[in-house]
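Note that one protein chain is taken out, while the other chains of the complex remain in position.
Then we have chain A:
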């Protein structure tokens, strides 16, 4: 995710830059605007309960909607500290040596969390570990309080042995801990590992000990949820997201409409019909669907003619979504790139500087597109096979969500005409298969321009948020805390106990809140 989520309207922003980076306006991404204090999401659960799956997926989603998020997986830290994993004995609760190492790893990880949230412009850190004891959670809470972060717990509880076994096979067998990959031995060792944790597992207690905490308990892979004390907008989005994702095996097919008449002329946007080649593609697509025996396939299109014409050829019911329409190029609609360069040379240059944030005059940006497409993503997380017939920019945004691409890479992803992408969930990610349906088409892709182009772009910011030049205040003011949110407090030095290896922390100059 791009680091420049900053929005300084003018020269006077140099002043604003002095203070903590968060005090400068983040780019007016609607989602990032809604968060205030950084939040630490703390996963809780026995091994093989899907914590890492949820952590990665949630992180991918939050980054996609514009909230800088990062996962801190304790297993990674542990593997760093203990180069060779021998057996489940390491995880026995009476293994003092190991317990010391594990605690140390937690402290190092928390230190990195703090760095990320305070110095690296992170907004959310996902602390992915078992965190099964109250003692560990109390430690984390002390850390969070110390740094004026918010905390939200996500506990995964599962007692279905089939689900657990499937998890182990799917992800643990290929873990770096088990290089030899002998399934039975892995299964055996891992189940014993789980037993080690069970001894000291203290689940969240909503009625008593943990009733003041903000958390969601996910039970049996989403059959049931308990949600307690959601504090703010981002927590409510997280809850909504976690309640909508499923562990599923269905596939999502993405493709663009068939080649259109405008495509042939090199024009962007508009609402033209399919060219003869485009119509051929539609036929080929129908054959493709038949070949792959996709029963109960949902087909979605935009409300532009070219996608609908493509869907019509399939002879199956389809749904039209206005929000799947191609990016609105505003005044540049229906122009060729050459015409744009000639008529609006400044705009043309601006777009190449920061294609993700650039908004066409009177039109949209990729960033706007992402916001627009969020309901589509939410529904794609539901059940069933879906074929989405859309457009180049739209497909790039959707693909970036599934393949976890940054804002910098998103606008340059290759989505050629007449090619179907099949996305299948696999372990923690997505497998992509590309099917070129053998019908020729023009190439509508423009590569990233060569050479490093300076990122500073006042003009883009003026485009995205009309700061009236007459106003003396060129810098958009930072949010004050809202009702229920803590103000940004000056940072106290971290107590020695929480520092790795008992090192004293450097005192930090606090940043004042406005």
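Operating definition for what follows: a contact is a pair of C-beta atoms (placed from the backbone, for glycine too) under 8 Å apart; a residue touches a chain by one contact, two chains touch by 3 or more; residues count from 1.
We take it that contacts and distances are computed from a predicted model.
Participant: Can you pick, from "6-phosphofructo-2-kinase domain-containing protein", "Sodium/hydrogen exchanger", "Integrator complex assembly factor BRAT1" or "Actin-related protein 10", the UniProt name of the chain not shown?
Facilitator: Its UniProt record gives the name "6-phosphofructo-2-kinase domain-containing protein".
Participant: So which of A:79, A:92, A:305 or A:353 would be touching the chain we can't see?
Facilitator: Checking the options A:79, A:92, A:305 or A:353, the one contacting the hidden chain is A:305.
Participant: For the full complex, which residue in A:81, A:142, A:226 or A:427 touches the chain that was left out?
Facilitator: A:226
Participant: Out of A:179, A:276 or A:382, which touches the unshown chain?
Facilitator: Of the candidates A:179, A:276 or A:382, A:382 is in touch with the missing chain.
Participant: Going by the touch rule given at the top, which residues of chain A touch the chain that is not shown?
Facilitator: 28, 30, 33-34, 206, 223-230, 233, 236, 239-240, 243-244, 300, 303-305, 308-309, 312-313, 315-323, 333, 362, 368, 371, 375, 379, 382, 464-468, 471, 473, 476-480, 482-483
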